[in-house]
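So the structure is just underneath, and the comments pick up after that.
A single protein chain has been omitted from the complex, and every remaining protein chain is retained in its original position.
A, B and C label the chains in the order they appear, each numbered from 1.
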């Protein structure tokens, strides 16, 4: 399966108060061990794979979080581009090339 | 499976110009025939079901759209609440009850 | 100013437990009194106006919510189409026309 899909998502419990890094770190553990390329950013995590692969890792995170959280909000954004891979770094390089200088990443 | 998850999503081809209702209507056909409760709004569609059910209908829409679109953007937001169902109308009623008047829906 | 922008947004406090309709209803009160066209759906509210108008109503909601909430998450999606207005109903009609039947709204 081609790794033509980027998924950026964040998954947050709404019933655990304002500090939720304990729950977020469990998701990152799942993502880090999934074998997929990923990048953590301050507002979520970008995962690269086929549609099925990125859906599976998000669903694995949901299964874990829903085991002990009663209300969960998930924001997700998918970017599919047929026949393109290695986009997790390629998209940013393309923008830097157009600008002719480095950006903060 | 409990219908404890609301999914609002929009799925848009980026390689078909600015008018994309032809592609959006194919997704709505899939959603309308899925048997799940749903509501169309001007920015997307809200579907109600279990996590697996709402993931499946979104994936069915993606499979159809990716058959003839080269770049696709999907925005999705999930709201899971353990043990709660019939939320597609209940959430709005709850807000109207708090306000003590009807809102435009 | 042309009403060429649709904004769908939801604004949620993260420090008030899993039931947040009290806070959401205050936002709806602001939106309802703004004079802008809007539609409430189970996952957020769609507002129609110029870029400046829809930004202002979202910022008014934020000012109110941040007065007594310590952590707030906002999801927003804008759809701008130059020279087009009355899109809050027009987009859905366009999809129904393509399909040749009514959908649940």
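Methods note: contacts are C-beta pairs under 8 Å (C-beta built on N, C-alpha and C of every residue); 3 or more make two chains touch, one makes a residue touch a chain.
Every value quoted in this text rests on a predicted model; they were computed, and no experiment measured them.
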Per the touch definition above, residue among B:5, B:21, B:45 or B:75 touching the missing chain: B:75
For chain C, residues in touch with the removed chain: 51, 55, 59, 62, 66, 69-83
Chain not shown, touching residues in chain B: 12, 14-15, 17-18, 20, 70-71, 73, 75
Interface with the undisplayed chain - residues on chain A: 6, 8, 10, 18, 21-22, 24-25, 28-29, 32, 37-44, 46, 75, 77, 79, 81, 87-89, 91-92, 94-96, 98-99, 103-105
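The working rule: only the chains that are shown with their structure count from here on.
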Rounded Å distance, chain A centre to chain B centre (Cα mean): 21
Inter-chain centre distance, chain B versus chain C - centres from mean C-alpha coordinates, in Å: 16
Euclidean distance of C-alpha centroids - chain A vs chain C, Å: 26
In chain A, residues with contacts to at least two other chains: 70-71, 73, 75
